[in-house]
Each structure stands twice: as structure tokens, then as C-alpha cells.
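Missing here is one protein chain; the remaining ones are kept as they sit in the complex.
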Amino acid sequence: MGAAEIVLNVVFYVLAASAIAGAVAVAASRNIVRSAFALLAVLFSVAGLYAVMKADFIAGAQVLIYVGGILVLIIFAVMLTHRITDVKLSNDSTPGPAAFCACLCLLFSLLVVVRYSTKWRRDSDTVTARAESFEVSFKQYQADGATGLAFGGGAYEDSVVVVATVSQGPDPLRILDQVQFVATSGANRVSRNFPVAGRDAPYRHVFEKLSEGEWRWTVRLLGRQKDGKDEVDREWEFPLANTGFTVTRGVTEPIALALAGPYLFAFEVVSVLLLAALVGAAFLARKEVKDL
Amino acid sequence: MIFSRHPLEQMLILSAIVFCCGVYTILTRKNAVSILMGVELVLNAANLNFVAFSQYTRTGGVHGNVFTIFVILLAAAEAAVALAIIIGIYQNFGRVDVDEADGMKE
Partner (left out) sequence: MTPIALASWALELTGIPVLDAFLSILVVCFILINFIAVYAGISTYAERKIAGHMQARVGPYRIGPHGFLVWIADALKLMIKEDIIATNTDRLLFKLSPYVVFAGSFACWVALPYAPNWSPASFNIGILYLLAVSSAVVIGILMAGWSSGSKWALFGAMRSAAQIVSYEVPIGITLLGMLLIYGTLDMQAIAASQAKGLPFGVMEDHYGGLWSWGINRWPPFTVIAFIIYYIGALAETNRTPFDIPEAESELVAGYHTEYSGMRFSFFFLSEYANMFVVSAIATTFFLGGWLPPAPSASGTLLLVVGTVVGAGVGYGFQRRGFDGFVGAMLGSGIGALVAVFAAQPAADGAFTGKGPQILEGAFWFFSKSFTLIFVMIWLRWTLPRYRVDQLMDLCWKKLTPLALINLVAIGILETRHEWWALIVNHFKAAGP
């Protein structure tokens, strides 16, 4: 666990603690204004958690819309629906054992499902290519090394982790010396050589500082082949079709392409709905003009 | 560092806790604006789930993130209309207590 992962974990736990503290304060505070400002803490913490998950655009949108819009509206509503003279507004609640037990049971069941009964699929798919007596199996992961990166999918940071195994059937004529991973994107090319460790040993490498764009993989095996009495250097190349990934800086561009692509209709419908909500809210909250 | 190798499950557990706090708020509060705050907690927990599934599984797309954006937008629309209604109730009844807004009951 490198320093970056430790930092990320610490940040996650701090943000999680503040989100839970805020949520409990919203649920249990006896002053409604304090509830509203505890909601502020929750919203900012959730935005921080989105940033920890590398969904930076959503973190920005969350603060902009939720804090800058919805929370301001909520605080205005709190201030407009109470007498101004009491500063300590009471916030009655009817806490009973029923609601508390129901929520505890709900929480318990969710935790059991999440932690113990569901096998979450985080691992990557494997691509296998065969040639002569060699077989290359190949997986790719996101920068944290554990979340699978689907082939053709997007990496939201500029690094990718590759895990591959090379196995060789019984073949006295061919000897394997090195394995080379090559990633190409247009004119950019990064590669990494590994000396052969042993049969079926996995090779793992983190490719860093990749530029933006679409990348494709090629695996080359360098070895020697016995040709009569001599040994000739040979290369075997596996182009590994349909294995690739896209590097974007953050999640902004993929979201934009999705909103202008598959989700275009939904986007337009939500725009019309927002317009209707705007007009409706302005109408509902108007002050009646009383005839004098 | 208990779950450092399971970031997906970390996020899901956290969102479950926030979700249950939100449900508790909705169930027990009497002030309508407080109930709305509980609804916002529930929506935020759901959004955390969406983004966690999109970022921490090998889906190969940003569908979870796009759904989150839509949920945020719709939460804004719903909060605006709900608060307009609450202000209307206040102007008519003088109180925003949901237990007392029973004028249409028998």
C-alpha cells in the first residue's frame, strides 16, 4: 500500500465520519436550523466522496446544485415558515421505538447484503490469445490495481495496471526470454519488458502518465527457436484485437459524450421538466394579491 | 484500514448508513421541511451507490454517473416544487406541521 493509497483511505474515513455525523445531526437535532446546516456538512462530504471515487464532475455539480441551490432554498423555507422572534426553533419529532427499530433492521439487512451475501464483480475480464505453443492471458485494471477496466472502457486517470500470464505448452524447440507489453495510441507508444520468471507466472505492471485518447494493446514474446543445431532469435506478436481503453482526464468528457449520445432524449425531457418545475414553483409560492 | 481492498463495499456501507438516517428523519419528523431534508439524505445515499457502482466495477461506461446527474437535477426540481407547496401551506394555515395539515380528512 503506497503513500497515495494511505492518504486516500484516511481522506475517505474523514469524509465518511463527517457525512455520518451530519446525517445523524439532521435526524436527531432539536433545532431545525442546525439540521439544515448539518445537511450542508453531509452534502459537502458526499461531494468529497465523489472526488475520492474520481468522479470529479459530479462532485462539482453536487456542490453547485445541491449546496448552491437546494440547500439555499431549504434555508429560505425554514426562515420563511417560522416566526422570526425565536432564534432557537424547535423541531418536534415523534421518536418511537418502532421507527428506530425499523431503521436499525433496515440498516442491518443492508449491511449483511453488502458485505456478506453479494459477490461484487470487480475483477477484470480475461482475454486469451494463442499462437504456436504459447498462450497469453491478459487482464487490465484501473489505477488502483483492483477494479477491473472493461475492454473498450474508460480509465479516468492516466495510469493503467496490467496483469498477464504467459504459459507455454511442452515445446522443446522454443525458449521464451522476455515478454513485452506495448500500448499504442496514435503516435504514442509505451512498452515494458519482463524477463521470464517461471511457468505461468503473472506479470504485473503499472503504466503511468498515459496521454489522453484511445489506446490498444499488443503483446510480444521474445525468445529463441532451435533450428537444427542453431538458435535463432524470434518474436511472436499477439495484436490482441478488441482490447483497448480510453484515457480521459476525469469523468467530464465521458459524461458529456453520454449526454449528447445515448441519453440525449432523457436530457431534453429533464430540461422541459425543470422548466415546468420552475414555472410551477413560482406560481405556487406567489403572494395572493388581495383586493383592497 | 479494514476495507482498503474493498472500496466498493466501503462506499455501499456508508451509503446504507446515510440512507437509514434519512429514512429515520422521514419517519419521525413533524416539520415538513425536515422531512424534505430526510428525502435529500435518501437521494444522496442513492447517488453514492450509483457512482460507486459506476466507478468501482468493470462496467466499461459512465452510465451510473449519468444517472447521478439526472437524480441531482430531479432532486432540484422536486425540492423547488415541494418548498413552494410548503410555503403555500404556511401562508394558508400558519403552521407547517404535517400532523396538523389534515383539512381534507373526514
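Read from first to last, the chains carry the letters A and B; within each, the first residue is number 1.
The rule is simple: a contact is a pair of C-beta atoms (placed from the backbone, for glycine too) under 8 Å apart; a residue touches a chain by one contact, two chains touch by 3 or more.
The model shown is predicted, which means the values in this text are computed figures rather than measured ones.
Colleague: Considering the entire complex, write down the shown chains that touch the omitted one.
Modeller: If we consider the entire complex, the absent chain touches A.
Colleague: Among A:I6, A:V113 or A:V279, which residue is in contact with the omitted chain in the full complex?
Modeller: The single option touching the absent chain is A:I6.
Colleague: Decide which residue listed in A:G60, A:G244 or A:G280 touches the omitted chain of the complex.
Modeller: Counting the whole complex, the residue in contact with the absent chain is A:G60.
Colleague: Which candidate, A:R204, A:R249 or A:R286, sits in contact with the chain we can't see?
Modeller: A:R249
Colleague: What does the interface between subunit A and the hidden chain look like in terms of residue numbers?
Modeller: Residues 3, 6-7, 10, 31, 33-34, 37, 40, 44, 47, 56-57, 59-64, 67-69, 71-72, 75-76, 79, 84, 87-88, 249-250, 252 of subunit A touch the chain absent from view.
One rule holds for everything that comes next: only the chains that are shown with their structure count from here on.
Colleague: Can you list the subunit B residues touching subunit A in their complex?
Modeller: Listed in rising order, the residues of subunit B that touch subunit A are 1, 4-5, 7-14, 16-25, 27-31, 33-34, 36-38, 40-41, 44, 47-48, 51-52, 54-63, 65-66, 68-70, 72-81, 83-88, 90-91, 96-97.
Colleague: Can you name the residues of subunit A that touch subunit B in the complex?
Modeller: Per the stated touch rule, the residues are 1, 5-6, 9, 12, 16, 19-20, 23-24, 26-27, 32, 35-36, 39, 42-43, 46, 49-50, 53-55, 57-58, 61-62, 65-66, 69-70, 73-74, 76-78, 80-81, 91-96, 99-100, 102-104, 106-107, 110-111, 114-115, 120-125, 144, 146-154, 156, 251, 254-255, 258-259, 263, 266, 270, 273-274, 277-278, 280-285, 287-288.
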